[in-house]
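Missing here is one protein chain; the remaining ones are kept as they sit in the complex.
Our next item is subunit A:
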Amino acid sequence: MFKAGDYLVLLALCALLLAAFLQLGRHAGAASEVIVRQNGMETVRLPLRLNRLHVARGPLGLTEIEIHDGQARIRRDPSPRQYCVQQGWLRRSGDIAVCLPNRVSIELAGPRQAHDSLAY
């Protein structure tokens, strides 16, 4: 049933597939900047390549946003339940941390915005 050429085709396709998976692993969700929002309005965009600490003032106090090694997190926040702090480091484009009580949120963005969801 299988002839020599079939194995060749199969092998070539497997190699291409492996390359595609590796390529995907490298580029998937690469984020380049952090969008900081207060009261739902974008206040500043910070590049991810520069390590820094950004402080946003909300109604409850100061929210500290830390950027380190291409990742971002809420380092400190006055919100009572600390959800956005516990979320830890954000890495991929589209990741969001929201400090609702203090009305501050950060979102990672790539060169192109990822989709929230896809409906078929």
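Here, a residue touches a chain if its C-beta (ideal position, glycine included) is under 8 Å from a C-beta of that chain, and two chains touch if they have at least 3 such contacts; residues count from 1.
Heads up, the rule we're going with is that contacts and distances are computed from a predicted model.
UniProt records the chain missing from this view under the protein name "Heptaprenyl diphosphate synthase", selected from "NADH-quinone oxidoreductase subunit D", "Phenol hydroxylase P1 protein", "ABC transporter permease" or "Heptaprenyl diphosphate synthase".
Touching the chain that is not shown, out of A:Leu24, A:Val44, A:Leu62 or A:Leu100: A:Leu24 (per the contact rule at the top).
From the set A:Cys14, A:Leu53 or A:Leu100, the residue in touch with the chain omitted from the display is A:Cys14, counting the whole complex.
By the touch criterion stated above, the residues of subunit A touching the omitted chain are 1-6, 9-10, 13-14, 16-17, 20-21, 23-24, 28, 112-115, 118, 120.
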